[in-house]
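Input: one structure, supplied below.
One chain of protein is taken out of this complex; the other chains stay put.
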Amino acid sequence: MADLTYREAVAEGIAREMRRDPSVVCLGEDIGAAGGVFKTTQGLFEEFGPARVWDTPISEQAIVGAAMGAAMTGMRPVAEIMFSDFLAVCWDFIANEMPKVRYMTGGQVTVPMVVRTANGGGLGFGAQHSQAVENWAFTIPGLVIAAPSTPADVIGLMASAIRSDDPVMFFEHKTLFASKGERPPEGHMVPFGQANVVRAGDDITLVGLAWSMPIVIEAAEQLAAQGISAEVIDLRTLVPLDASTVLGSVARTSRILIVEENPLQGGWGGTLASIVADEGFYDLDAPVKRLAAANVPLPFATHLEDQVLPSVATTVTTAAAMVNS
Amino acid sequence: MADLTYREAVAEGIAREMRRDPSVVCLGEDIGAAGGVFKTTQGLFEEFGPARVWDTPISEQAIVGAAMGAAMTGMRPVAEIMFSDFLAVCWDFIANEMPKVRYMTGGQVTVPMVVRTANGGGLGFGAQHSQAVENWAFTIPGLVIAAPSTPADVIGLMASAIRSDDPVMFFEHKTLFASKGERPPEGHMVPFGQANVVRAGDDITLVGLAWSMPIVIEAAEQLAAQGISAEVIDLRTLVPLDASTVLGSVARTSRILIVEENPLQGGWGGTLASIVADEGFYDLDAPVKRLAAANVPLPFATHLEDQVLPSVATTVTTAAAMVNS
Amino acid sequence: MPDGTQTLPVSTQDLRGWYEQLLVIRGTEKAAFDLFMSGLVKGTTHLAAGHEGVAVGASAALRPDDYVWATYRGHHHAMARGLSPEACLAELMSKGTGACEGKGGSMHLTYAPGNMMGSYAIVGSHMPMAVGSAWSAVLRETDQVSVAFFGDGATNIGAFHEAVNLAVVWKLPVIFICENNLYMEYTPISSVTAVEHPAADRAAAYSLPRIVIDGNDVVTVRDEVGKAVARARAGEGPSIIECLTYRHYGHSRTDPAKYRPEGELEQWLMRDPVTVLRDQLVEAGVGEDELTVIEGRAQQMVTHAVEAAKAAPLSDPREAFTDVWADGGSQWRT
Partner (left out) sequence: MPDGTQTLPVSTQDLRGWYEQLLVIRGTEKAAFDLFMSGLVKGTTHLAAGHEGVAVGASAALRPDDYVWATYRGHHHAMARGLSPEACLAELMSKGTGACEGKGGSMHLTYAPGNMMGSYAIVGSHMPMAVGSAWSAVLRETDQVSVAFFGDGATNIGAFHEAVNLAVVWKLPVIFICENNLYMEYTPISSVTAVEHPAADRAAAYSLPRIVIDGNDVVTVRDEVGKAVARARAGEGPSIIECLTYRHYGHSRTDPAKYRPEGELEQWLMRDPVTVLRDQLVEAGVGEDELTVIEGRAQQMVTHAVEAAKAAPLSDPREAFTDVWADGGSQWRT
């Protein structure tokens, strides 16, 4: 199969579901003829037309709220929030409405919808266009949280997301858009809650998600050159969280280093670390470590942003110190 | 000194600062003549008048945004968001504006303001009026987060909050409003980032915040009756986080149980647990444990809500098992 | 103008039915108030007593498959769409027979069988959702209409603005019905709003006509909503209708409503929707004896509902952990 980019995989993943199921519709700002500001909806308007791909005003509350209302009445809307930072302007719908309606109606109503968004830093977009906010969503019970790191996972998780009867937050990473990978066959699906053991290893478990996957994979290569065998796990979804795979790995490696893009305070790695420090406690031979963004807003300048985010170098150094101490 | 309630302490804490500093002003829904829906601003309108205490429309974005604009131009506004769940409708201001302006302007502008809000569950208000959302704020670098558990701490932390040149999220707990405590003397201040060791102990460290303090205190009593000596720590502020006090305690007790009201997934205890499992790892004789709310929306019915939140009983059982195993 | 914009006919049979509906809703809320006072209802309640004319009148103009969205003050809307008084009261009492199994409570009453899609407790949040169900009807090519009921205070929150604009841009079959009861909680709406009529005076900002009506007259509400429904079904897009009404109780259970000017309540009680409709029935020739029969029947229905709700068991404690996910459970990790 030919390769495709992560960016193309987004559009392709949506298109496959739209072809399959007429109840799938898209809405968002500039997603129609313009193809989205990140070109992640390119071709959808041409293939499916204005009755399936809807341009909206700058009204994020209306976007997510309307998607909800449609989801509750027979449709499967896929709403785009252009940058994940903008989830803040419709946070009520993400935090208080979408994930709670099923519960508070006693199961009378379901909300099968996807909110897609371009997440994360690394492109010099500054404090209000660079945040990794999967941890915001992680504070809210009732949301599925997917964050793919490869084009194939984009397509496979998108299929699961759109077919899911639960509300799904789908985080697409800006720095991965240009990356390439194999085009998965038609029908490819990646189930939720199944972490991907990208590389097997014995000495330490490296856990990453989306943005941090290229970093932990490269770090594992460099560690191998030092004679350290790192197991690399891509969580793929934060909810459901595949804690078993992580705990199983730690049971063998006895060391864990979690690499997150979101800030250390309130980052998702805290919860994962707490699970390991509880349920995996007796397996551990070294302190549980996390590398996460510094607790500062993201700066604009590239050389400053580099100071704030974890890197391959810090991952390698930290992991090596853990194994060698 | 006579006692006062936590509820009265809120109004008293604000009043003390308003008397001291004419640049302190209040705004929010129904906070004026009505005294606030929780009566936490009672008496302010009468004492300071409409030029200092402003009623607003139901426009939370305008409330926090206007407070910001005023804070950046010489005032010290204290904005009330009635229920902390409603922070979601103005989340952009809490997450993207208030905590980032100073940084992204290179320090040109400061934002000395307080956002006060009634936080937490336990009163049968259902999924949209019961959340403990201090963990939402904890995902955002640049916010001071205070959550007092006693009337004296309300007054002391309110003084610190209003005098702070940084944006402060001030979480007042609904279930504590009726609780009583000593009225602190004029000038009483509690500095940020200084946890309160409420009870000394040797066998286990119990860490709580706001709502969970009565629970951990009562649990420590019951544990004492079982011959278990629990040290009880009230964090008081999540940012700054007094990790040293916690780590120092764990260095002696070698066991830690964190009791949180917010959900386990993405709860603040995860970050604290990860710090302990890292920096305190070699002090630990037992798994790091957290008790937090179940990962579900808060149900309306009291008997269902009781299922979801941690309790004295689960705290005692968990702590005892940790010490006795 | 399409046919639907003509005033609809009114039969005395209609009036009788609406009168009974009004009485059942009123009686159920009175019972809820009493149950609250006796400690059997916990949390909070926002009674709609005084607003029922809007619910009954609007419902009379809707089809069973139309969608209705309400706020925390939604007892009347849920019942007008078919929720039984018993399921309403049982919900308030945390019973297993409650509309939402005790997980929703007063503020989240929902009755999906009547396409009453829920009650929402964050001001303004349900308005975009109503836009969404209207969009859904267009996408599915049904001619269902969606209605969002909301308060005067809700017109000052951002979601209102975004919802109405999007509805107009997409020309959706949605009707925004404001229950202007003069207050947002304890504050007079006039003191926090830039215009006199919070909803109607905003309509022009979305190219919609200004409509203000008497919300305490079921027939007027039915007629005006009927016209908007006809426009919506004809593909002519949304409407905003501002209904003037008044709540008889305070904002919520704890509120004695001391902020009201003297005599205001009394004046509005004279225009109580129940009284207004009763007068219309009398005028239409319905006799006192017949009215007494209706009133007795309504009262009995409420009494029965109270007893049944009281008798029902609390919901199963395990319900706390169901219904998060569509598979019925709440599992979040392996």
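Letters A, B and C mark the chains in the order given here, with residues in each chain numbered from 1 onward.
Heads up, the rule we're going with is that a residue touches a chain if its C-beta (ideal position, glycine included) is under 8 Å from a C-beta of that chain, and two chains touch if they have at least 3 such contacts.
Bear in mind that the values here come from a model prediction, so they are computed numbers and not experimental data.
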Exercise. What are the shown chains that the omitted chain is in contact with?
Worked result: A, B, C
Problem set entry | Absent-chain contact - pick from C:164, C:294 or C:320 | C:164
Exercise. Which listed residue (B:31, B:44, B:64 or B:146) would be found touching the missing chain in the intact complex?
Worked result: B:64
Exercise. Which one, B:13, B:36, B:126 or B:141, makes contact with the chain that was left out?
Worked result: B:141
Exercise. Which of these, A:12, A:85, A:134 or A:242, touches the one chain of the complex that we don't see?
Worked result: A:85
Exercise. Where does chain C touch the missing chain, residue by residue?
Worked result: 156-162, 164-165, 168-169, 191-195, 201-202, 204-208
Exercise. Which chain A residues touch the hidden chain?
Worked result: 29-30, 32-34, 37, 55-61, 85-86, 88-89, 123-129, 265, 294-297, 299-305, 307-308
Seminar exercise, completed: chain B positions in touch with the non-displayed chain are 23, 25, 51, 54, 56-57, 59-75, 77, 92-93, 96-97, 101-110, 112, 141-142, 164-166, 193, 239-245, 275
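Just so it is clear, only the chains that are shown with their structure count from here on.
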Problem set entry | Most widely separated chain from chain A, with each centre as the mean of CA atoms | C
Seminar exercise, completed: So, in whole Å, the Cα centroid of chain A is separated from that of chain C by 40
Exercise. Just how far, in Å, is the C-alpha centre of chain B from the one of chain A?
Worked result: 30
Seminar exercise, completed: Residues in chain A with touches to at least two other chains are numbered 92, 96, 103-104, 141-142, 239, 241
Exercise. Of all residues in chain C, which are in touch with two or more distinct other chains?
Worked result: 100, 102-104, 108, 120, 122, 125, 158-159, 319, 324, 330, 332
